[in-house]
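See below for the structure under consideration.
Rather than the whole complex, this shows some of its chains in their spots.
Chain naming follows the written order as A, B and C, and within any one chain the residues start at number 1.
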Amino acid sequence: MLNKNVVTFIGCDKEYEEAEVVLFGAPFDSTTSYRPGTRFASQAIRNESYGLETYSPYKEKDLEEGKFFDSGDLELPIGDSEKVLDSITERVNIILEDGKIPFMIGGEHLVTLGSIRAIAKKHEEFHMIHFDAHADLREDYLGVTLSHASVLRRCWELVGDNKIHHFGIRSGTKEEFLWAKIHTNMHKFNFDGLRETVSRLKGQKVYVTVDLDVLDPSIFPGTGTPEAGGVSFLELLDALHLVMSNCEIIGCDVNELCPPLDISGTSTAVACKVIREMLIDFIKE
Amino acid sequence: MLNKNVVTFIGCDKEYEEAEVVLFGAPFDSTTSYRPGTRFASQAIRNESYGLETYSPYKEKDLEEGKFFDSGDLELPIGDSEKVLDSITERVNIILEDGKIPFMIGGEHLVTLGSIRAIAKKHEEFHMIHFDAHADLREDYLGVTLSHASVLRRCWELVGDNKIHHFGIRSGTKEEFLWAKIHTNMHKFNFDGLRETVSRLKGQKVYVTVDLDVLDPSIFPGTGTPEAGGVSFLELLDALHLVMSNCEIIGCDVNELCPPLDISGTSTAVACKVIREMLIDFIKE
Amino acid sequence: MLNKNVVTFIGCDKEYEEAEVVLFGAPFDSTTSYRPGTRFASQAIRNESYGLETYSPYKEKDLEEGKFFDSGDLELPIGDSEKVLDSITERVNIILEDGKIPFMIGGEHLVTLGSIRAIAKKHEEFHMIHFDAHADLREDYLGVTLSHASVLRRCWELVGDNKIHHFGIRSGTKEEFLWAKIHTNMHKFNFDGLRETVSRLKGQKVYVTVDLDVLDPSIFPGTGTPEAGGVSFLELLDALHLVMSNCEIIGCDVNELCPPLDISGTSTAVACKVIREMLIDFIKE
């Protein structure tokens, strides 16, 4: 007898009951203001992950040692942002209720709001570490408030002042940068200041949201609004490791890979490796 | 002194006051269920149109003889379909109020609804000729009623039974085909029956909506949901000429070119030529 | 509780026990003499199939009415053709032993040999209908006998004279065409003669092998060795329908889609539709 065709991110094939971290994909890109296509990211990442080894020579651990489950992609009603967010929140609720950690693969960055709504319901107080090239702090974009350009502003409405810590930001309006001075902890261009931030947040609850365009477009060209002057791959790995091994991670997401723009496949490979390294940090000795 | 940089579809550079037909672009693709990117079509079509001659050897007329004005692209609030449709309706209202004919370049097919809302306000009764590979007659798509998969269903709510005449349809659910049997005039696969339809509609008010994926993907690969088994370019030209020279055209649109999928540029060139030939039919001897 | 991520060709999600037709992928392309990449076809076809409707307006049936199961891709030892063929034969053996019909998605055309080895063990006598642009009848290719250029020659060694019926062939060496005159039934360029062949084979056991490059490259550019002058999509549908509704089909395969060459996605969409239409012919009223 033959089995059904199960497809997961490499090494994330444990049973649901025993899993500690649960992946899922949120294939949504309807509010993308420029080049759409991130909806194909989670599928591309799963397929491409088989070009990767499960072993990390950086941390000398193997994905197979972890307890990871990939629950596949949500089927999202493209074209209605509110319904899409509800669908994401519902999935994260289930994962949280089952005592597991949600790990979402976007999609455009707006999907983070769906996840944060569930997180905020469960955890009274938590911080967000936000790696991105863009501030995403607009009040609205041409009158639309549910937009990838406003997602961190919407999250701020849920988490409050001084709970969001941005790093790598190098694009935004003047207003966004001024607003951030009052309400969030903005670090421009790179990871300067991360070590201090992490040592302050040590042991506290942290949600990590990674917009992969924080990386320099030389290493990550496959994204809709590339911003030159970003961080290197090894800098991102170090930063993630710093955060994930020092804080209590209550959820995370990785966003904004746009496979149609990734002709050579290198950006998808980078996304896979970032995810592998983040997952491996969940493995405790 | 130097002038500002005006960019129009080739040969559409008359003054607004004297124009008979007014083009505009509706760069929207948020409800696209599969591969997005049609938002770039109107801009690509304008740029590519300069690879075209203004003269049609088919009809032995020249765009320069016509009275065409290109009013550029709408700035649309990507991510909120209702607001997008309002913005389109508003533009078409202006064009109609000024006694001119609107010619919209999409964008995904949902944009047609914005135009039809304005048309239906001005004209009590009219027909729609619909060239497409897809029926676009779903009640909703995953609960979303404003969707490119439902656009003709939404139009039907405005124009009523037996007013929509589909040609070339070769994809849809069983339900759509059954529903069409009752409410619209469905012609599958090709233009069989068009001559009869046109002779019945002779002199009546007709809105023409062209989803370019009615063409076979061999000649029009640059679209999000290509459906093999379509009509040839010359068949489409003939069909359009038949309609446009025999009916009273009160508006038209051309949709679903997806430039990111059109690497070689041939699909954009096809779109340009379809538009040129449609425009030239507005020139009366 | 969340489920594992099962990925199938659209509409092929019945339980194995009740299935009549069992799909599987053979992601192999090591003997490809020119542009490799067909190894990615089965995965691309599964993913892309969701851009397709399950309903066929041609036959007015729906995939959901059939009993189809997709058993996923074989994990093949790239680089060792003999082992790869063994692996295919083993899968087909299981399917045949369970009383079901194998439907293989290649891969390069050599994979057909793995399937035919299993078929020939079970069925003493049967015919092969072969749609292709290339004869694939070389004795060897630079000394290599297990090659996509020799696959029908290897099959002939198993099925014998006058059992292979080629259609659409428009490329080969002089020797291949001369050899075919003696041992097989060669029809060059198109489907002329198919009606006669099918009426002779009516009710007999037939294995159908479709090299998609039988299609004209205008509609199917995404293949390694495109040969202009091929058949149209509708001609292929008719030919397949003729064969599949008149003969007793004991197995089939569809090969030579090369996704890396299919930038616009149209060739993959064509492959999906060919497979849908072949599957739908298995649904009996």
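In this section, a residue touches a chain if its C-beta (ideal position, glycine included) is under 8 Å from a C-beta of that chain, and two chains touch if they have at least 3 such contacts.
Nothing here was measured: the structure is a model prediction, and the numbers come from that model.
Peer 1: Quick check on the homomer: 3 copies visible, but what's the full number in the structure file?
Peer 2: 6
Following the convention adopted for this analysis, only the chains that are shown with their structure count from here on.
Peer 1: Thinking of each chain as a vertex joined to the chains it touches, would you call that graph a line, ring, star, complete, or other?
Peer 2: Per interface graph, the chains form a complete graph.
Peer 1: Count the residue numbers both chain A and chain C use at their shared interface, divide by all numbers used there, and answer same if that is over half, different if under half.
Peer 2: Answer same: the two copies use largely identical residue numbers here.
Peer 1: Just the number, please: Cα centre separation of chain A and chain C in whole Å.
Peer 2: Chain centres of chain A and chain C, defined by C-alpha means, are spaced 41 Å apart.
Peer 1: So which bits of chain C are touching at least two other chains?
Peer 2: none
Peer 1: Mind pulling up the chain B residues that touch chain C in the complex?
Peer 2: My answer: residues 34-35, 169-174, 177, 188-189, 216-219, 221-222, 225-229, 261-263.
Peer 1: For chain C, which residues count as touching chain B in their complex?
Peer 2: For chain C paired with chain B, touching residues are 50-53, 55, 57-58, 60, 62, 216, 218-219, 233-234, 237, 263-266, 269-270, 273.
Peer 1: Quick check on the complex: what are the chain A residues that touch chain C?
Peer 2: Residue list for chain A touching chain C: 1-8, 16-17, 22, 24, 43, 46-47, 69-73, 91, 94-95, 98.
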